[in-house]
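With one protein chain held back, the other chains of the complex are shown just where they sit.
Showing chain A:
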């Protein structure tokens, strides 16, 4: 394990980030790899691109800011377009950074809530409608009390 306070992490696009160790191990994955004696060399590899930087930044901020301020800062942080949000989501999932994962999930949930109906959700998230017309009718009927 790298004994210095900072660990060097390399992303797939070969950018190297110096990250403080305590922050790096917020990621479960990195924590696990750190315990592996023979994968020293490979702690350095990352695949998530700029997202790593953002993820790192988020975690850093998390560790510094107290709770009330957090939500303000978080909402600003997560106001990115869908692609970036997606990247962030995948990065958090892959690296197993719980706080980041929760933040992103919350943002997505908010987005879903803000949508008017199913159509809008589909559009926003780019989901293909794979229901047959008949099936969709049935489901609507069943859930009509929900005012979808």
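The rule is simple: a residue touches a chain if its C-beta (ideal position, glycine included) is under 8 Å from a C-beta of that chain, and two chains touch if they have at least 3 such contacts; residues count from 1.
Heads up, the rule we're going with is that contacts and distances are computed from a predicted model.
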{"item": "Complex member absent from the view - protein name from UniProt, among \"beta-aspartyl-peptidase\", \"Cullin family profile domain-containing protein\", \"Alkylglycerone-phosphate synthase\" or \"Translation initiation factor eIF2B subunit gamma\"", "value": "\"Cullin family profile domain-containing protein\""}
{"item": "Options A:29, A:101 or A:118, residue touching the unrepresented chain", "value": "A:29"}
{"item": "Touch list for chain A against the chain that is not drawn", "value": "29, 32-33, 36, 38-39, 42-43, 45-47, 81-83, 86, 93-94, 111, 123-127"}
